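With one protein chain withheld, the remaining protein chains of the complex are depicted in position.
The block that comes next holds chain A.
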Amino acid sequence: MGQIEWAMWANEQALASGLILITGGIVATAGRFTQWYFGAYSIVAGVFVCLLEYPRGKRKKGSTMERCGQKYMTAVVKLFGPLTRNYYIRAVLHLLLSVPAGFLLATILGTACLAIASGIYLLAAVRGEQWTPIEPKPRERPQVGGTIKQPPSNPPPRPPAEARKKPSEEAAAAEGPSAGPQTNPIPVTDEIV
């Protein structure tokens, strides 16, 4: 399993954990369970985790599929530099974030999932992986359909008659799919001064 970038799976797991934390937090707060303030914390922590994990990092090998609209969050996450690039920091951060949610039954599932994500990030960090932002590619591809270039159907303009040493052979060799020798629609003049 040499090529696996664990950080990619950790990212999916952390994103899912964020959503579970938010859901558990909403249930606990809305139901006014005992110690429901942990639920409120859980919602905030869940939102933070989701925002942090939404932009997918760039794969080392191969192309990476971006999540929809992730470029805005990429810009923000990029700002923190080494804090977000380093996966050790992320592993520790997720572990710390998950602990308070463990006090409440409604959010304990989020704790477990986030802790697992933290573990996978630790594995990724040990293997030297890093978060690199996906930069937008400069658009140089032309539009579909409008610019299919067919190979030119006319041969290049020929120098005037004086320069041509063997006109008969040239004419024979010039046969291609287009029928017959080329006649220039516009008279070609030599512009050598």
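The rule is short, and it goes like this: contacts are C-beta pairs under 8 Å (C-beta built on N, C-alpha and C of every residue); 3 or more make two chains touch, one makes a residue touch a chain; residues count from 1.
Everything that follows uses one rule, which is that contacts and distances are computed from a predicted model.
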item: Which of "V-type proton ATPase subunit a", "AP complex subunit beta", "NADH-ubiquinone oxidoreductase chain 4L" or "NADPH oxidase 1" matches, in UniProt, the chain that is not displayed; value: "NADPH oxidase 1"
item: Omitted-chain contact residue, chosen from A:L52, A:A106 or A:I134; value: A:A106
item: Where the unshown chain meets chain A, residue by residue; value: 1-5, 8-9, 12-13, 16, 20, 23-24, 27-28, 31, 33-34, 56, 59, 62, 65, 105-106, 108-109, 112-113, 116, 144-145, 147-152, 176
